[in-house]
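Okay, structure first, notes after.
Right, chain A next:
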Amino acid sequence: MKKSVVSKEYQNLQKEIAKLQEQWKKSLNPDVVKPNLDQAAMSAGVPVAALAAIDFDISLFLQWIDELSKLIVDQHQELEEKLGEVRSLLNEETAIRWIDEAFSLNSIYFARFAEENGIDEWIPQFLAENALRPYLQLTADKVQDVAKAVHGAGCPVCGEPARLAQLEGEGKKVIHCPRCHAHWPEKRIQCSHCGNDDHKTIQFITVEGEASSQVLCCEKCKGYTKVIDTRQFISRPSSAILDLTSIHLDFVAQENGYQAAPGNLETNN
Partner candidate 1 sequence: MSKQQSSEVQVKRFSKAFVWAHGINAIAFIGLYITALPMYTDWFNWLYVVFGGPENARLIHRILAVAFILPTFIWLIFDHKGFFMWLKELVTWKKRDFQFFSEFVKELFGFKFKHVRQTFFNAGEKINSILQIFCAILLIGSGFPMWFPDLFPSALVQWSYFLHNVGFGLGFAVVLGHIYLSVIHKHSRPGFTGVITGKVPAKWAKSHYTEWYEEEVKKGNFPDLDDPKKNKKKGA
Partner candidate 2 sequence: MATEYVKLVDVTKCDGCRACMVACKNWNDLPAEPQDFLGTMQSHANVSADTWNVLTFVEHENSKGGLDYLFRHSSCYHCVDAACEKVCPESAISYTDFGSVVIDHDKCVGCGYCEQNCPFDVISLKEYKDKNGKEYRKANKCTMCTDRLEEGLQPACVTTCHPGAMQFGEKEEMLQKAEKRVSEIKERYPNATIYNPAGVGGTHTIYVLAEKPSVYGMPENPKVPTSAVLWKDYAQPIGKAMVGGVTMALVGAFVANKFFDKKGKEHEEDGGDRHE
């Protein structure tokens, strides 16, 4: 979208990455993910992926990191050396650790890793997270129809805080997880964080000149969700790209004192 504050260049990089992830996901044997649909755990808000047995292929994971690095270097030659350094630090053991920490969104671990090895702070988690996502997305594909969202727990598949919804059909609101692409319906006027559906304590923020989006803000928990009418779009982007291109809505909501993951700050970064 024209209005986006994210540079075209970065959007393109993200689109390329999304394309790669789609390919990677397709190359996986669906059986590597064995979900354990524990109803009790699920209704307590434990993400399905946390309960599933996922058979990670470490050498494949490392190969994906190589492919990612190449994609980044294609756009930013100056990063070639840095990324090479990171790669040389990665052995099977660290790779396993990376998968674990990426899964639990442990940015403290990655920041320390970067500091200890003298590399840019964003690089380790960026690589790990993006190479992990195909597994999460595969899991979401498998359990999409059975996973049930619990207000306050974020994505029922990967645990990512809810922050993005799209309107479908006659105006049905569907929450989309930008991380694993899981999606689940919700009432049009309802907070996706605390479940509040009292229209008196829910308000919408709109941005001047933007006809297709609004931000649902809950006075009860101070949480927000971006609601985008992608029915009006000429072509629908993936949830990850949509989340990225609508990042200015996050800024607007946060400036107004709302949070994407209210009361759950340690996982929201």
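The candidates came about this way: all candidates are chains of the complex that A comes from, given by their letters.
By our rule, a contact is a pair of C-beta atoms (placed from the backbone, for glycine too) under 8 Å apart; a residue touches a chain by one contact, two chains touch by 3 or more; residues count from 1.
In this text, all values refer to a predicted model and were calculated from it rather than measured experimentally.
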{"item": "Touching candidate for chain A, same complex, options 1 or 2", "value": "2"}
{"item": "Interfacial residue positions of chain A with respect to candidate 2 in the complex", "value": "1-3, 210-212, 231-235"}
